[in-house]
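Only one protein chain is missing; all other protein chains are in place.
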Amino acid sequence: MSNLAVRLLPVPLFLAAWEAGCRMAESTYFPPPSLIAARARELWFSGPATRLFLTDAAIENFVPSLGRMFGGWLLACFAGIVAGVAIGRSATLSAYLDPLIQFGRAIPPPALVPVFIVVFRDDLRMLLATIVIGVVWPVLLNAVDGARYVDRVQVDTARVFGLTRTQRLVRLVLPAAAPKIFAGLRLSLSLALVLLVVAEMTNGTINGIGYELVYMQQSFDMPGMWGIVALLAVLGLVLNLSFLLLERRTLSWHRLARRAV
Amino acid sequence: MLEITNLTHTYGRGSGAHRALGGIDLKVAEGELVCIVGPSGCGKSTLLRSVAGLLEPTGGQVLVDGRPVTGTPDGLAVVFQDYSRSLFPWLSVGDNVALPLRRRGLDRAARREAAGEALDAVGLAGASSKYPWELSGGMQQRVAIARALAYRPSLLLMDEPFGSVDAQTREDLEDLVLRVRGHHRMTIVLITHDIDESVYVGDRVVVLSRSPATVTADLRVNLPAPRDQIATRELPDFVRLRAEVGRLVRGTRPPGAAVLSDPSSN
Partner (left out) sequence: MMIRTAIRGAAGVAALLLVAEAAGRTGLADTRILPLASTVLARVAELAGDPEFLQDIVATLTVWASGLLVAVALAIPSGVVLGSLPRAETALRPLIEILRPIPSVALIPLVALLFAADGQVKTTIIAYAACWPVLINTLYGMHDVDPLARETLRSFGFGRRAVLLRVSLPSAAPFVMTGVRLAAAVALIVAISTELLSGGVGGIGVFIMKAGSGYRVDLMLAAAVWAGILGMVVNALLVRAERSLFRWHLARAGVVA
């Protein structure tokens, strides 16, 4: 625990330096962190205790944003894992689809946002399509990779002991590919946050974190804008850390087995 | 029990083709323990994979219990050399042993009981809830043997099963195989490159030539049971057989002469 404290010691130091620097510079573009925090509290965290102190603005913008992000991410995870494992286990399927996959993942997802705006018209479907199309690739490619290179001795073992196709898939291929799949899932989660913000900023969504950011920009609310950026930083960090925690719990065998070798 | 007739296998095609098996004939009777030795890279593993149905040979036939091998025969188990890869690291030791028993249609409790018994037989009664990577190499290979035992195979194939463990552990595991074989009444084919080992555990030692592999010699081992790591290895018969097999493997003697020196014909 003290180890963690030592490692986090630079954080208050950094905050203090930031505060001091901004106060000295006295630039409207660089409000000191204390001001940013006060503004963020006023905007989003001064609600009633029964609602976890969240204000209406916070609930109206953050809740839909998180819903879209997780919704799109989960859809992409499901599609990516199913398709990826199938492609990874079948050389034929892989040969037919490889050029399409290579091309699909090379298209920068934001380039499709305007297309989806025209094609889908309503916000939710546009946002979901952007996130799904954008984040499915890391999941898919990692699942293909993980499912393709299952150890030969393990495959032989499963065959010798007569495991059925389903049993081999569930008991061998999926666990063996899991470390790779998890790496893809984590990557795609942080990508989902980026695409959420891009998509919400691009078109006239009526709410969301990206919308709030554009609104702050238009009203020249500098502390508010910095507040959104800080909020996104914390959100990204929390998402990444919680996913790492999940990964450690689920894949403890992988970590420990590798250490044992 | 096991009948191999004129088995051939060639990897690849055209100029890059590699002929691994050049017509192998071998019969193994029920209850026998046959060791197959040969110079490294001679196609021992190709032979084993053909018998296990993991590889479709280019020519010839393999019969297990009178039935031709297509796919993995029921009642056949394999212990691979690389225990760290053949045990699944995401399953506990107990689950690893119990996994193949699903094919036997046993319910959960029965599977667990069978796994427990098998682990008991290899001296790992308390290790069921541990993970493979928490155990030493020798213990992991015991788990792999327990997994095969729990499956109750009529034919057990072992592919260099003690190739990756230290000398002391190797001796313990050799004795373990001899012991469980007595209890379980099964036919065992053990592939090894260790000449000492082949003579020590085998009822017969089959020597393969360099690839394309053919059977150079088929020697009967008439050493008294139970075998003992110290006493057996001191017997004049053991020493003579070991030298015999050694010469055959190194190929210092023309293949034709080998058959005459079969000790059972003396």
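Order of writing sets the chain letters: A and B. Residues in each chain are counted from 1.
In the analysis below, a contact is a pair of C-beta atoms (placed from the backbone, for glycine too) under 8 Å apart; a residue touches a chain by one contact, two chains touch by 3 or more.
Just so we're clear, the structure is a prediction, and the values are computed from it rather than from any experiment.
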Indicate each shown chain that the hidden chain touches within the full complex. A
For the chain that's not shown, point to the residue among A:16, A:82, A:95 or A:245 touching it. A:95
Omitted-chain contact residue, chosen from A:22, A:58, A:77 or A:113: A:113
Chain A residues that touch the omitted chain in the full complex: 7-8, 10-11, 14, 29, 92, 95-100, 102-104, 106-115, 117-119, 190, 193-194, 197-198, 201-202, 210, 213-214, 216-217, 222, 225-226, 228-229, 232-237, 239-240
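Here is the rule we go by: only the chains that are shown with their structure count from here on.
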Of all residues in chain B, those that touch chain A in their complex: 49, 52-54, 72, 74, 76-78, 80, 82, 84-86, 88-91, 99-100, 102-103, 131-134, 147, 151
In their complex, what parts of chain A are in touch with chain B? 151, 153-154, 156-157, 159-164, 167, 171-172, 175-176, 178, 253-254, 256-257, 260-261
